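A single protein chain has been omitted from the complex, and every remaining protein chain is retained in its original position.
What follows is chain A.
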Amino acid sequence: LIRSINDPEHPLTLEELNVVEQMRVKVNDAESTVAVEFTPTIPHCSMATLIGLSIKVKLIRSLPERFKLDVHITPGTHASEHAVNKQLADKERVAAALENSHLLEVVNQCLSARS
């Protein structure tokens, strides 16, 4: 599902950039939980939050409501890993980000235009 999301900076998808990998995605159907770990391209990638947000939005839109989502950075691959994880885990912050039309635009760009 998330492999075809476009990177905000490159004309490539997250899978092609190895940002998301199958082994870092854990799905538990019985308990209805999904955990995704993604690896930013470089430790200082300024887009890490945005990538995380895109993954999260895509999952929210594509998965049944019963699933509980957890999107976070692969440990040890980003400078401000903790801060980003906190932002992504905070439901209200995600909701607020999606109210921001500029942010929403970027996220939608990432999600559309896949061929």
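The working rule: a residue touches a chain if its C-beta (ideal position, glycine included) is under 8 Å from a C-beta of that chain, and two chains touch if they have at least 3 such contacts; residues count from 1.
Everything below uses one rule, namely that contacts and distances are computed from a predicted model.
Novice: Quick one: the chain not pictured, UniProt calls it what, "Copper transport protein", "MMS19 nucleotide excision repair protein", "Phospholipid-transporting ATPase" or "BHLH domain-containing protein"?
Specialist: "MMS19 nucleotide excision repair protein"
Novice: Go through chain A and note every residue touching the omitted chain.
Specialist: Residues in contact with the chain left out: 1, 58, 61-66, 101-102, 104-109, 111-112.
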